[in-house]
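Let me begin by presenting the structure, written as C-alpha cells, before commenting on it.
Only one protein chain is missing from this complex, and each of the others stays in its spot.
Naming follows writing order (A and B), and every chain is counted from residue 1.
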Amino acid sequence: MNLRVRTWVYVTSAVVVFGVLLYASGGLPPFGSFSGAYTDYILRVATVERSVLNMPTAINFDYRGFDTLGEEFIFFASVSGVLLLFRALKTKAVRYPEPMESERSRGQTGAIRLFPVGLLGFTAALGMDLGAHGQLTPGGGFQGGAIFGSAIACVYLGLGLLALTKLTHRSTFDMLEAFGAFSFAALGGAALLIAGSFLQNVMPLGQTGATVSGGTIYFLSCAVFVEIACGFAVLMIVFLRQTRETQEDEG
Amino acid sequence: MSLLQVVLYVFIAFLGAAAVFSKRPVNQLFIYSLFGMMLALLFFVLHAPDVALSEIAVGTLAVPIMVLVALMKTGDKT
Partner (left out) sequence: MTALSQWTLFFPYAVAFWLFVVGCFGITQSRNLIHTILCLTVVQSSTYMLLMSVDFHAKSGAPIFGSTNPPGSPSVDPILHALTLTDIVVGATVSALMLALTVQIHRRRGTIDPQRLRPMSD
C-alpha cells in the first residue's frame, strides 16, 4: 500500500471515527457536571476510615492497591526491557574523551557548570518531599519518584558523563528498584497473612495530618517511591551512557 | 466553562496538531514538551494537582531527555 492510498484510507476512516466519537460524547455527562456514586462514597468515608487527606493516594495505595501492583509490574518490566536492549548494544571498552573537557565546554564558566548541580539538590529535595507527604498534600510515590529519578540528569548536564558514572552506581539503583517492587508485593502479602485479604490496611492509622499516617498507605507510597525513583534513575543513566558510545563510534 | 479553560483547550488542540505535523523530530520534541506543560496547566485548572505533577515530571523532563539521546544515536541530520 503506497502512501497516497494509505492517507485516503486513513482520512475516510478517521472522519467516520471522529463523527461516531462526537455522537457518542452526547451520552457523556456535560462538561462540569459529572458526579459518580462511588465518588461521594469515597469522599465521605476515606478520611474517617484511613485518616488520609489526599484522596488519589488513598485510592492508589489502599482501595485500588491491587491495580497499582499491576502498574508497578508494567513499570518494572519496561525498565528491565530497556536494560536488556541496551546491554546488547554494549561494545568493547574504549577510552572516551570526557565531555566537559571538550573544546565546546572549555568556554563554560563554573557558574554554568554548577547551576545544574544546584538544581539537582532542589529537584531531588522536591521529589523526596512529594514522595514523603503523599497522604497529606498533592504528590505521592509516583510523582515524587519520577521527579527524583529524572533529577539525576542534572549531574550529566552540569558535570558530564564521567561524574555521572562515578557518582551513581547503576547496579545499586537496579537492586533498589527491585527492592521497591518486592516490598510493595511483600506488604500486600503480609496483610494477606495477618488479616486474610491482600493489601488490607493492617497498620495503626495514626493521627490525620501527621507525617506518618494512613497505616500501610504511607509505607506502600514509600515503596513505590523507591521503585519509581530508581527506575527513572536507571533509565536516565542507561540513556545518557549512550551519548558516550556515539563519540566512540565517531572517534 | 471558564475562559482560561477554553483558551487552554484551544491551545492544546493546536499544539498537539503542531507536534504531529512538524516533520523534523527535534522541532517536534520541543513542541511536545510545551504541549506537556500546557497539559499540566490544564490538569491543574481542572482540580487535579496530582495528575499535573506527574505530567510535569514526565512530559517536560524524562521523555525529552530520552528522546534527545535516541535522536543523537539514530543520527538524525537536523
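We adopt the following convention: contacts are C-beta pairs under 8 Å (C-beta built on N, C-alpha and C of every residue); 3 or more make two chains touch, one makes a residue touch a chain.
For clarity, every value in this text was computed on a predicted model and none was experimentally measured.
Enquirer: Mind giving the shown chains that are in contact with the missing chain?
Expert: Within the full complex, the chain left out of view touches A, B.
Enquirer: Just one of A:Gly127, A:Gly188, A:Gly215 or A:Gly231 touches the chain that is missing; which is it?
Expert: Final answer for the missing-chain contact: A:Gly231.
Enquirer: Need a quick check: the contact residues on chain A for the chain that isn't drawn.
Expert: Spelled out for chain A, the touching residues are 3, 6-7, 10-11, 14, 17-18, 21-22, 25-26, 28-36, 38-39, 42-44, 46-48, 53-60, 64, 67-68, 71, 74-75, 78-79, 81-82, 85-86, 88-89, 137-138, 140, 142-143, 145-146, 208, 228, 231-232, 235, 239, 242.
Enquirer: Could you list which residues of chain B touch the chain missing from the display?
Expert: Residues in contact with the chain left out: 1, 5-6, 9-10, 12-13, 16-17, 19-21, 23, 25, 28-29, 32, 35-36, 39, 42-43, 46-51, 53-55, 57-59, 62-63, 66-67, 69-71, 73-76.
Operating definition for what follows: only the chains that are shown with their structure count from here on.
Enquirer: In the complex of these two chains, what residues of chain A are touching chain B?
Expert: 31-32, 54, 56-57, 130, 138-140, 142-143, 146-147, 149-150, 153, 232, 235-236, 239-240, 242-243, 245-246
Enquirer: Using the touch rule from the top, collect the residues of chain B that touch chain A in their complex.
Expert: Touching chain A from chain B are residues 1, 49-50, 52-54, 56-58, 61-62, 65-66, 69-70, 72-73.
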